[in-house]
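Removed from the display is one protein chain of the complex; every other protein chain stays in position.
Up next is chain A:
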Amino acid sequence: MERVGSWAVHAGVGFGRACVGAAVCMLVPVVWAAAVGLGVWCGAEHPWSWIGPVVIVCAGTLTLAQTVCRAVRFLVARWTGTDIPAGRREAGPVVQLSTGYWWNGFSYERSRRDAVMDQRMRLWWSDPATWRDLRFAVIAPFSAGVVAALPPAALAVAVLGLARPETVARPETAARTVGACALVLAAGSAPYAWRAVHRVAVRFLRPSPAMALAERVDELTSQRADATVAQAAEIRRIERDLHDGAQARLVALGLSLATAEQLMDRDPEQAKALMGEARAGAAASLTELRELIRGISPPVLSERGLVDAVRALALDVPLGVSVSAGGGPLRLDPSIESAVYFGVAELLTNAVKHAGAARAHVRLTRDGTGIVVEVEDDGRGGAELRPGGGLAGLRRRLAAFDGTLVISSPRGGPTRATMTVPCE
């Protein structure tokens, strides 16, 4: 009984999907049919009367292709979880030159609006994704569309054959037989027919390897630029800190010592005071250097590795943090360790500063493909990735290692951030 029930659900869902899939795939042929109808209605014998319908077919196919493909991508992702990237080319920046004209990567235009329109048209025309979508819109009706339309069509025949046999065939028994066969066909094909949409979409909608590679190159280029900019900023910060801090203090220290040396015989009391000052200065510059080093690479990280460094960090934040680690030894590439460590530091700081959390838990898991670090707090939630924000910066830094950051933070909490970095 249970199996019958589950089959019925399966068939029902499949039937629904088949109807939706068929409807989407058949959008373009519907336009064609409308055009043919229009042509016939206007008088098919005169060649000029076909101009209108041809225009309608061309314009309809071109405009509908992208919509159809977007719908198919959405449906496939929804039904099977297969993500088919659109693989469209990104529009470059439109900039005003010193001549006052606008450059959009293809041509000069007098106004920004023209430049943007021109860029859009050229991109649309030159983008392989456009032609891929068009090809799919033409192929889909004859492949996926036909198969997906089978269950609803068979059901329609069955209903007609059983309810009004005279419209299907004579004698009546033959019509009823046809109706019964169609019913069996509809029921049998319902759970499977919609899968044709998935198959055809994967085969014809996926970007070509060359396209995927081009996309990857773009991604890597922008990541490299980000990394270079971040590194340069970091080096400037270190230089400034050393220059204004430790270096200046050492000069002052040398000065005090030199003066003390001079005063040693004449005024031992003052010399002694100066020496004391020098000592205090040395201690202060050490404190400064320690802070600076901690910001570059926390010593405990190189001494103990990631897990103990995170434990040490957990002890230092004003928050009850528990740390758990599992899945084998956790010594990673130093640069990844450092990125993950500072990531945890940033997330814990957020938990204290923004979420007002009282407790947090850090879970480090190492598996065959990479490291997963989860930071969960019991704060008020509502964290989001804003461009230019701390979390976006963290995501960018992780992206340099092909890592990802996923934030789940409903209002009212809890916040859970998951950092994943692939590594050998």
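Operating definition for what follows: a contact is a pair of C-beta atoms (placed from the backbone, for glycine too) under 8 Å apart; a residue touches a chain by one contact, two chains touch by 3 or more; residues count from 1.
Operating definition for what follows: contacts and distances are computed from a predicted model.
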Omitted chain, identified by the protein name its UniProt record gives, among "Alkaline phosphatase", "Peptide ABC transporter permease", "Amidohydrolase" or "DNA-binding response regulator": "DNA-binding response regulator"
Contact partner of the left-out chain, one of A:Arg70, A:Arg199, A:Arg294 or A:Lys353: A:Arg294
Contact partner of the left-out chain, one of A:Glu215, A:Glu277 or A:Asp308: A:Asp308
Chain not shown: contacting residue from A:Gly5, A:Pro93 or A:Pro318: A:Pro318
Of A:Leu160, A:Ala282 or A:Cys423, the residue in touch with the unshown chain: A:Ala282
Footprint left on chain A by the chain that the document does not show: 279, 282-283, 286, 290, 293-294, 299-300, 302-304, 308, 311-312, 315-316, 318
